[in-house]
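As you look at this complex, bear in mind that one protein chain is not there, while each of the others sits in place.
Coming up: subunit A.
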């Protein structure tokens, strides 16, 4: 058989398919594209029987590959499913996930411990200096010593900064979860540093201490929970590599990655809420009970979200 003649005969169709891979226009073209793609598939299947040269077979593999990825397109984000992820999948997953519990206990436990040690000046006089560094302590005192003031244009700029910066920290913590140790490190460092700042500023007679407490009240619940949640999502990833539950290690990693994404989405939403609170409510000269009320309301909302929405439904236990 003359392979060259055969290839020459089919070549025009292949070239046409190759052109169509760059863009398909009219419905007639789409139908033609499908027909040409099936023909190329058949040619590839018969390549051995035709005794096609290896170069031509390679060409066919690439042609079919390109046409395949042109024909079967990627699934886009479905905005309709986002509501389901945020209000159904995420709380259910958070409620039932031991990793989230571990991360939360670790974070809030270390946070409280660090705050207590920093507050207790007589027993641990050097703690704050060694955790935060003297320069940062002074800077913190300076920034809160003048009381809270600001205008709307400052608030909105700061809100943008908090979204960019704090959510970034959360996402970084999540991504490091796959390596496990860096995630725990980021979580513990944040707990120790934040706890030390809170404890130090809560001491009697520290410059700007009252202002600090007023500042952090409103956004505290959202922000601290969001950090714990993103670390919990990260731990879910990393634990998936170790605790496989009968799956292969890779399959387990994939399953756990899918489980961890709703938690991270919830954490990101909390970060954004915290950023707006931190930008607009915290620095404003609002009456303090309003800020405290906001903190209580946000804590109550999160309780509702985690417990009521997250409680296992019938048949899901």
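As a convention for this text, a contact is a pair of C-beta atoms (placed from the backbone, for glycine too) under 8 Å apart; a residue touches a chain by one contact, two chains touch by 3 or more; residues count from 1.
Following the convention adopted for this analysis, contacts and distances are computed from a predicted model.
Asker: Just to verify: the chain that's not displayed, which of "L-lactate dehydrogenase complex protein LldF", "Urea carboxylase-associated family protein", "RDD family protein" or "Extracellular solute-binding protein family 1 protein" does UniProt list as its protein name?
Answerer: Its record in UniProt gives the absent chain the protein name "RDD family protein".
Asker: Among A:35, A:105, A:250 or A:301, exactly one should touch the missing chain; which is it?
Answerer: Checking each option in A:35, A:105, A:250 or A:301, the one touching the absent chain turns out to be A:250.
Asker: With the missing chain put back, one of A:258, A:290 or A:308 would touch it. Which one?
Answerer: Spelled out, the listed residue whose C-beta touches the missing chain is A:258.
Asker: Where the complex has a chain not shown, which of A:98, A:129 or A:157 is the residue touching it?
Answerer: Candidates A:98, A:129 or A:157; residue touching the omitted chain: A:157.
Asker: Tell me, which residues in subunit A touch the chain that this view leaves out?
Answerer: Considering the whole complex, subunit A reaches the absent chain at 2-5, 7, 11, 14, 18, 38, 41, 44-45, 48, 51, 53-56, 58-66, 68-70, 72-78, 151-154, 156-157, 159-161, 163-164, 167-168, 171-172, 174-179, 182, 237, 250, 253-254, 257-258, 261, 264.
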